[in-house]
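Note that this complex is displayed minus one protein chain, with the remaining chains in position.
Our next item is chain A:
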Amino acid sequence: MQNLRVAVDVGGTFTDICIMDEASGLIRIEKTASSPDPIDGIMAGLDKAAVDLGEVALFSHGTTVATNALITRRLPRTAMVSTRGFRDVIEIRRANKEELWDTYKDVVRPYVPRRDRLVVSERIDAQGKVVTPLDEADAREVARILKRRQVAAVAVCFMNAYMNGANERRMKEILEEVMPGVPVSISSQVLPEIFEHERFSTTVANAALSPVVVNYTSRLGERLKQEGYKRDLLLLHTGGGVMTPASVKDFAARLAGSGIAAGAIASRHIAMLCGFRNSIGLDMGGTSTDVSLAYEGQSRVTKDWFVEFGYPIRFSSIEVLTIGAGGGSLAWTDEAGSLRNGPQSAGANPGPACYGNGNRQPTNTDANVVLGRLGTSLAGGKIMLDPKLATEAVEEGVAKPFGLTVHAAADAIVRVANANMSDAVRLISISRGYDPRDFALVAFGGAGALHGVDVARELAIPAVIVPPNPGVTSALGCLLVDVQHDFSESYLVEAADADPAAIEAAFARLEGEALERLAHEGVAPADTVLQRSIDMMYQGQWRSLAVSAPSPIGAIADLIEAFHQNHEREYNFRRDDAPVSLFRLNLKAVGVVPKAELAVHEATGEVPVPVSRRPVWFDGGTALDTPVYERSDLPAGLVLAGPAVVEQLDSTVLIPPGTRAEVDQYLNIIIRVRD
């Protein structure tokens, strides 16, 4: 009998496993230390959780294997073959820097060094016409050299190949003939879009990652199979869906942000369960906070995405803003007397001062301890927090320099951290045309639930949702996904000249490709959903905006009006008299995976007894005597008035005075900040 769904999220420190019983909808959580080979950690965790893989109907997985391979450059030797004269596109990039002013901070080196970038004679012009056919002798010579060099993967990146991929395809054939078994990525297949650096960079990342993720997923698949799992391994990709190993070889770079998307998906799903179609995810961990946004039930997606600055990976990706504010972020005073918070962090080791591992600078965690918001132990007693060390650090680091009491100083530290997080939320919401008052904030990660209400208040967000297991919410995200592929194609036409029949034909082509891919992954036609959108802009603008498009395509005038409306929402103005251009066609192809329902809990009417009481400072002034509850004691239907603190294995929830918390039927805590 297969009635379990298992999701595994492997992070740098912990491997989180989320096990759901399809019949009951109940969820179990297992957390184990990650191992050098992540597969060992996964298997150990499954073992610890006593999961019988023979009973697992669906196994999904978010992994940082691809991200880490890029960052550490532990990549197999990869070569790039390009048009003669364009050997250095990925090194020239757009030539800009991330740190504009620091002349000693450089953009990192490209994924393929210059010596392994070879060129061949061929050229296609901007209209797609072959100006110079591929020189076969040249191509064979390059293949021969690459074979001698024993490269493990090749990216073929030719100029204007987005208009005509014939030369790339021929080059691929020759490479496959000369060096069988070596994966070859070609830019016209990986990302048929204009602008050479963005397309080449994506293709190169794809090629370099292909052997890495193929190796990883086939080893993991093999181990799972040995242990009795019978279905396809599902891999979470940056776009917020999953794909099967059948697609991994050709689209390896889609896994480059696998670990990042999970939290955003979980946040969106939990908010939907609670009845909020608009939500902002605030995932605050030890060193950083990830902020994401879902509007009308859809996560915000971006194509401006990279693992390292300068090397775009232009697949649709869930938009996540990361800032250097976490529990371990250091509070410090700069030379001109300003109180700062982060981005430097005490990390996990030595960690906050109260860990007693030698750090003496105050962190957010220390401030929360001083304020009584955090207790003296974390993770069920595995980590003990020393309030004396926390107090000393806050006293020396902030209270004395500013002449504040220690509680006022701790309050100041937390408020600066909250303000920084609020700025990040503001950037993803207000500056994109969304009004935070229409949203719920989902606070998760180890530290999110301590700060969520303050951030919500700062932005006038009416409700804060704290999921049942805030610390392992990302793993839950891996459980909640569909198979999804994103297709796109440059389509550069003025709207006035656009022919609906031609657009329809172009979409039909993409849809054919999409259906084929989904079928290849075993998705039944009935479970297939296709969503079209068109990127458009005012003629002469440089950035486009996506507008959803119907099937069949309908009147161009409707698309133009939809574009005006989107432009006005995002940027606050529209130009009815200005001509509009089409830029790109996008297709999202979804293979719906039946979702198991999360367990629903009946209201019991029980009133939990606080496990303790302690003084908690909610501002820098006086403390309030505050009840402390154990999360597992809180039944569905409970209403708690602040002040209260709720403690659990992986997080602490702060319910300040003036707010009211409800426990819903899924055991989420919903804190009403304002009615």
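In this text, a residue touches a chain if its C-beta (ideal position, glycine included) is under 8 Å from a C-beta of that chain, and two chains touch if they have at least 3 such contacts; residues count from 1.
Everything that follows uses one rule, which is that contacts and distances are computed from a predicted model.
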Protein name, per the UniProt record, of whichever chain is missing from view ("Ni,Fe-hydrogenase I large subunit", "Substrate-binding protein", "ABC-type multidrug transport system, permease component" or "N-methylhydantoinase"): "N-methylhydantoinase"
Contact residue for the chain not shown (choose from A:Q344, A:Q541 or A:Q665): A:Q541
Sole residue of A:T287, A:N420 or A:T626 that reaches the chain not shown, by the stated touch rule: A:N420
Identified contact with the non-displayed chain, of A:I145, A:A348 or A:L530: A:I145
Of A:T333, A:T376, A:S548 or A:Q665, the residue in touch with the unshown chain: A:T333
Hidden partner interface residues of chain A, rising order: 84-89, 91-97, 99-107, 113-115, 123, 125-126, 131, 145, 148-149, 159-160, 162, 194-198, 333-341, 401-404, 411-412, 415-416, 419-420, 423, 426-427, 431, 492, 538-543, 570-573, 575, 578
